[in-house]
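Data first, discussion second: the structure below is written as structure tokens.
Omission of a single protein chain aside, the complex is shown with its protein chains in their original locations.
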Amino acid sequence: MKRIGMLTSGGDCQALNAAMRGVVKSLIFSGEQIEIYGFLNGYQGLIYGNYRMLDVSDFSGILTRGGTILGSSRTPFKLIHEPDANGLDKVEAMKHSYYKLNLDCLVILGGNGTHKTANLLREEGLNVVTLPKTIDNDLWGTDMTFGFQSAVDIATNAIDCIHTTADSHGRVFIVEVMGHKVGYLTLNAGMAGGADIILIPEIPYDIKKIVQAIDERKKRGSKFTIIAVAEGAISKEDAKLSKKEYKKKMENYPYPSVSYEVAAEILKKTGQEVRVTVPGHTQRGGSPCPYDRVFASRLGAEAGKLILKGEYGFMVGYRNREVVKVPLEDVAGKLKKIQPDSSIIKEAKMLGISFGD
Amino acid sequence: MKRIGMLTSGGDCQALNAAMRGVVKSLIFSGEQIEIYGFLNGYQGLIYGNYRMLDVSDFSGILTRGGTILGSSRTPFKLIHEPDANGLDKVEAMKHSYYKLNLDCLVILGGNGTHKTANLLREEGLNVVTLPKTIDNDLWGTDMTFGFQSAVDIATNAIDCIHTTADSHGRVFIVEVMGHKVGYLTLNAGMAGGADIILIPEIPYDIKKIVQAIDERKKRGSKFTIIAVAEGAISKEDAKLSKKEYKKKMENYPYPSVSYEVAAEILKKTGQEVRVTVPGHTQRGGSPCPYDRVFASRLGAEAGKLILKGEYGFMVGYRNREVVKVPLEDVAGKLKKIQPDSSIIKEAKMLGISFGD
Amino acid sequence: MKRIGMLTSGGDCQALNAAMRGVVKSLIFSGEQIEIYGFLNGYQGLIYGNYRMLDVSDFSGILTRGGTILGSSRTPFKLIHEPDANGLDKVEAMKHSYYKLNLDCLVILGGNGTHKTANLLREEGLNVVTLPKTIDNDLWGTDMTFGFQSAVDIATNAIDCIHTTADSHGRVFIVEVMGHKVGYLTLNAGMAGGADIILIPEIPYDIKKIVQAIDERKKRGSKFTIIAVAEGAISKEDAKLSKKEYKKKMENYPYPSVSYEVAAEILKKTGQEVRVTVPGHTQRGGSPCPYDRVFASRLGAEAGKLILKGEYGFMVGYRNREVVKVPLEDVAGKLKKIQPDSSIIKEAKMLGISFGD
Partner (left out) sequence: MKRIGMLTSGGDCQALNAAMRGVVKSLIFSGEQIEIYGFLNGYQGLIYGNYRMLDVSDFSGILTRGGTILGSSRTPFKLIHEPDANGLDKVEAMKHSYYKLNLDCLVILGGNGTHKTANLLREEGLNVVTLPKTIDNDLWGTDMTFGFQSAVDIATNAIDCIHTTADSHGRVFIVEVMGHKVGYLTLNAGMAGGADIILIPEIPYDIKKIVQAIDERKKRGSKFTIIAVAEGAISKEDAKLSKKEYKKKMENYPYPSVSYEVAAEILKKTGQEVRVTVPGHTQRGGSPCPYDRVFASRLGAEAGKLILKGEYGFMVGYRNREVVKVPLEDVAGKLKKIQPDSSIIKEAKMLGISFGD
């Protein structure tokens, strides 16, 4: 008999339900008796003891469903040690929920922020198994996170749609892609959508190089240019600023996001108007793609196996096409980034894609 | 033997290629000998004699392709009588191109602005047949325009994606839908996507009613609300302003678009943060949906028939499930709008959808 | 207070859930108190009193979901007057369920067969409102049925996929499309997918004309041919057979379906191998397309209105873009078919599509 708490934390993404279904199915088909307590809306549910008991029927038919049946919320790690408005100690409150329900372990699905808190709970003595959820693919210790490929599909689809319009009107178009502080999502959607210029945080851009790339396309007879811009893209000058200087700059930042800054700069330097499209939160939503469904199911199954063996303190990750367990202390607080000299960047450049560097 | 000029004008949309393919196929299969001159980038190509001869192979395989093989541009009607930068009389230039190539007729694909110019050319004595292209579905004289249903599909897909996120996070989300000054696109995408509140230009909104609708949903236990906002939506107060007053207000308008104003108002009145997503130009792009492909092909075929019979001066439209010809003078300068007391609005209200009125 | 029974009968299709949601939402938002009894698996549930009470939460989130939350089954009309294996009188059993639950009316969603039984129940004195569900679009009295456009989308997608393969390999391909005894689905998917030859039941085919059409394509330089064949397509010879003769022929029919017969005939006459693809039941499944979601919701809303007014004995249909009520006795037992001389057929022929006639 295993008593398992489960929660999804941080921005939602595709395949959260698929992953939870995987955990529960693998536990049930193992023959083990289980009780599942679903904490609602991320760590909030754990802090305030807000949960509901789930049975197997709750996990039926959710393989293909986007979002999370448990709800989610962001609980910033930097506030975790601060008492809440009523003076409640959040860490103690989470431990209280855990011990009160006499749980064998917590299954936590989340991204970078979530993993910091998960590791803290591990340090506090709770049994924790985590699953790597993020469309950003920026979690250390795993080649891949679920949600990523589904988000690539949606962002690529947006670029595809813009392509026909850009071509018809001979325009420069920017599509702003999510991805937080890393460029995986933009790089992959950009390459898949045939973007001509791709701007990612790992390779700060020089606006002159962007203008040059647009001009070269014109010289070669291409009447339009598609630019995929990561929401975290940054110029070479801004990248040189200290944290303080950068913060100050952003206080008076006149643009809704970096894409609009790039568009304004191109207009200033070339007189050419640039349209900006921001697919935004659509990139987190909808049914997970088949890749993510298989991937999340596999991770879920292996998480179930760890629980059955009583092996706690791990994130279930993926390396070299195999599901692996990664110690939580190795994951928490680290960021996986694209290496500017990695093969895929070189290959993209070989295909004529400019990174504005 | 028929010598036909063809051009696509205004914002591009899905099924432009399908419609042109329909015209050309129906002419070719009639056995008539034809020559097709494709003017590039809308009326610009006609004005400056920029064209290329097309043969049947140019129309092969384009049924499913978005955009327009001829390119498009906007040529505002109000500037058509003004000479260009070099003093060129645009109307005379267009007539010159027409007569120089000894054309039997012009096939013009476009929306409202395009039809004003097309009608002018008819008044000037040119033989013109037009096809109703717009994702806005705001052309007078036809129940439907091509591009519309494809745009509904894309906007609905965006709302679907937002739905899972809104549900997971218990948030209020706005999806801003295109449609220019009418609400067809937003109404249909909103109903298809299960939006709870739909704001369209034809029904000015009262922010208090919107807040009330959100509150009522909360009372009924719904933790999230989806609002589909037409880019042309307008508040009751703004709708009362004179054109001059409204223009003045917009000069200092602090928001990127009306959706952000609605979001700000909701925040002010409820303290609840609202996320805005703007699919933007993606709504014009990508492969046409099957409905539009059939529809545009049918219209194209009937346009070919009119040309063979030498019946000019018509838009090929659609009424009561039949393709019909509509005199151009009846179409030009009019706007088709949703009637606030039409059946579909009543039905939407019966389903519990609030229009903020 | 209204007590409403509801059931879905016949082959399932997209937007059944959307339509039921529409009925329930319009009743609830009217302020009327309601009780909903969902009979399971079509008329079987009504016959055997197998139902469950539904509340508003059962209809939440199902707008986009394929299939039917009530389950469905086929109950052939010709067996309805025959007692079941245990000697049960089915008609009396259905009346018994109705009166026992003290229902105000039955809402029945189904196609042609379903409507015969629905009309019978009306004749027996029950209050009945029906909704036109079928991917075949063959219901008399309505321009459109829900499920149809979604099925067109899926069948078109199959033809699109086959198109790239046929083109790459220079082959003749048949895609067999559903549609029972009428050709709406095949005609629309065929036109949308750019099929070169379309075979529908309403226009019996001559294999020689098909071969001729393939040859003409070759002469024009097209190295492949796509044929969309309705599952109910029939040759001119077979169309002349008496019912008895036809039945006899089919007893020893060596092909899985008519598509394979056409393929075999083409092989025999031209030596050219033909590949057959049968998307089959996929055409009934998956999420309804946006068109169907809006359409089914509108019909559902108007069905709710009829119930509130106590107007029974109608199918809620659609004519000239307005939702209308159609007396059940006018619908039952009739089949809507494509007229071989209708505009759309003429237009398809103008586009060079051969119907093998």
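Order of writing sets the labels: A, B and C. Residues in every chain begin at 1.
The rule we apply is simple: a contact is a pair of C-beta atoms (placed from the backbone, for glycine too) under 8 Å apart; a residue touches a chain by one contact, two chains touch by 3 or more.
Here the structure is a predicted model, which is why all the values come from computation and not from measurement.
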item: Neighbouring shown chains of the undisplayed chain, as defined at the top; value: A, C
item: Per the touch definition above, residue among C:His169, C:Lys247 or C:Lys268 touching the missing chain; value: C:His169
item: Which residue of A:Asp58, A:Glu176 or A:Glu302 touches the chain not shown here; value: A:Glu302
item: Touching residue (missing chain; options A:Asp136, A:Asp153, A:Glu176 or A:Glu231); value: A:Asp153
item: Which residue of C:Ala228, C:Val278, C:Ile307 or C:Ile338 touches the chain not shown here; value: C:Val278
item: On subunit C, residues whose C-beta touches the chain left out of the figure; value: 8, 11-12, 14, 16, 41, 65-68, 71-73, 154, 157-158, 160-165, 167-170, 173, 223, 256, 275-286
item: Footprint left on subunit A by the chain that the document does not show; value: 22, 25-26, 28-30, 61, 63-64, 143, 149, 152-153, 156, 160, 167, 188-189, 191-194, 289-291, 293-294, 297-298, 300-302, 304-305, 320-323, 343-344, 347-348, 350-352
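Here, only the chains that are shown with their structure count from here on.
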item: Category of the chain touch graph - line, ring, star, complete, other; value: line
item: Cα-centroid distance, subunit A relative to subunit B, in whole angstrom; value: 35
item: Centre-of-Cα separation between subunit C and subunit A, whole angstrom; value: 42
item: Per-residue overlap in subunit B, given as positions that touch at least 2 other chains; value: 160, 167
